[in-house]
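Structure first, then comments.
Just one protein chain is left out here, and the rest sit where they should.
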Amino acid sequence: MMSDDKKEFWRWKEYNWRDENKDWKGAELISAGVDVGSVSSQAVILVDGELYAYSNMRTGSDSPNSARNAMNWALEDTGMTYDDLHYVVGTGYGRVNVPFANRAITEIACHARGGNLMYGPTVRTILDMGGQDCKAIRCDERGKVQNFLMNDKCAAGTGRGMEVFADLLSIPIEEVGDLSLEVDEEPPPVSSTCVVFAKSEASSLLREGWSKKRVLAAYCSAMAHRVVSLLERVGVEKDFAITGGIAKNSGVITRLTKELNLEALKSKYDTQIAGALGAALFAKTLMEKQRKSA
Amino acid sequence: MITAGIDMGAKYIKVVILKDDKIIGKSNVPTGFDQTESAGKALEAAAKEAGIEISSIKHIAATGAGRKIAPLANSTITEVSVAAKGATYFYPSVRTVIEVGAEEGRVVKCNERGKVEDFAINEKCAAGAGSFTEAMARALELKLEEFGEISLKSDKSIPMNAQCAVFAESEVVSLVHAKTPKPDIAKAVHDAIASRIVSMVRRVGINEDVALVGGVSYNPGFVDSLKRGLETTVVIPDQAEYIGALGAALAAGERGE
Partner (left out) sequence: MKANYGYLDGSGEYFITIDTDLCIDCKDRGCVDGCPGGLFEIIVDDYDDEVAAIKEDKRKKIKYDCASCKPASDRPPLPCVNACTPGAITHSW
């Protein structure tokens, strides 16, 4: 059990951002998306379809208020209030906990739509590795879902699985990926898929004299391999993109793209906002539909 | 004829020595980091209790996760087979044997001669084995023994959402934050793992009598949840942890002839 009073190696940086150069006051349509995940929550605000502000924070144990906290933080210093938002879509594990949302849409559809904007209309396969789940999505050029799979039963291949290892090895989670690549020779992957058993295995390896970097390499390798199995179920078609927190883990990404023999597209957007971004895009479309039929 | 069975478990190595199918010696030694060394020690201890020399053992059969590296073993035998043999030795009326260890859960359907007719295994996932209850006990900062006991004090049925030991730990922490009484959480945990085991039993069919063996049989909370889930009684052999080694020793008797 990870206690909060000792150094928290699993804790990653929370942040918000807004476009200081944009004046939203004359905007036609302000849409927002809120993605409440079991580990992290994001809020995204689009002004006439362009990214204006967003926040990324840990959901914590206060899940009913996470949506509001995330939105408040995104709105911070913008001068915007909830009343200025024309349409809000809620998504994520806690999408029923976005009390101010006009509609809830599944995280699958939102990730596909968000990915379509973030990576462009050529993207066909999106892998999202979130805090407590792993999604494999095939989409078309409009970001509409053609095939999907979501694995939220098992911690292996999720951010939580990686947090367990960061905690075990006392390494800040943001450094895990790069450190795992600093090995002369790629070790065999950890043989257990299960995080609980992989952790015991890692403890044995450390006792046998393996360096922390080598253990990390073995775990990232196992995680990458497992994710490839999931991707193969929906089929991998290029272009390929990766969203979510683990997209920032070079150790997993490098090994994953190598095994697939396929590079992942890059985006100027933060990979963790894909869901909320897609939700905000759905919000824009739904508001436009509403106005047309009015 | 003197035969022996070694159960090379992940946490403990058990040895049973039989003379003409009667138990004359046994031992239980922590596996530690050197399985081979610990197994040797276990054999010596059991032989000492039996008052015999190891060399007088006609046939040694090894079972368990580490059976292929058991020292001095003449043959190996699967955990599924020894569960059936060992359980029917004590209870000839047993037709379903449930074995839940720290890392694996197994269900075996057998006939009156202890021969395996069908089986299902839940492996490599902590949620289907004793590791699940251990992890939750740790999350509640309770000893495993206490954890099992306090679950019996609850009469609530809180379903657990998480089906993974790692996620369940977070769920337990949330329940604690929500001021859920520990007995209720403990019961929820035991009901959860018992229901997974019961589903596995359904794959071979629930045929009475049902026996429970393995480390988890010592957890009264689990036993209670299991009985309710199966809707049958469950017999638990004394010293259930020796069933595997006993079954192996019985098999050794058949092979040594």
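We just call them A and B in the order they show up, numbering each chain from 1.
Definition applied: a contact is a pair of C-beta atoms (placed from the backbone, for glycine too) under 8 Å apart; a residue touches a chain by one contact, two chains touch by 3 or more.
Given the structure is predicted, the values throughout are model-derived calculations rather than measurements.
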Study note, to complete from the structure: Touch list for the missing chain, restricted to displayed chains, reads A, B
Exercise for review: Using the touch definition up top, pick the residue from A:N116, A:T193 or A:T254 that touches the left-out chain.
Suggested key: A:T193
Exercise for review: Sort through B:T3, B:T63, B:T78 or B:N122 and give me the one touching the missing partner chain.
Suggested key: B:N122
Exercise for review: Decide which residue listed in A:L29, A:L206 or A:L230 touches the omitted chain of the complex.
Suggested key: A:L230
**Study point:** Selected residue (touches chain absent from view) among A:A74, A:A109 or A:C220
**Key:** A:A109
Check your understanding: On subunit A, what residues meet the omitted chain?
Key -> 105-106, 108-109, 144-154, 156-157, 192-194, 197, 226, 229-230, 233-234, 282
Point to revise | For subunit B, residues in touch with the removed chain | key: 109, 118-120, 122-128, 161-164, 195-196, 199-200, 202-205
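Quick note on the criterion: only the chains that are shown with their structure count from here on.
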Review point. At what distance in angstrom does the C-alpha mean of subunit B lie from that of subunit A?
Key: 40
Review point. In the complex of these two chains, what residues of subunit A are touching subunit B?
Key: 1, 38, 61, 132, 153-155, 160-161, 164, 192-197, 204, 207
Revision key, fill the gap. The subunit B residues in contact with subunit A across the complex are 33, 103, 124-126, 131, 135, 138-139, 141, 163-167, 169-170, 173-174, 177
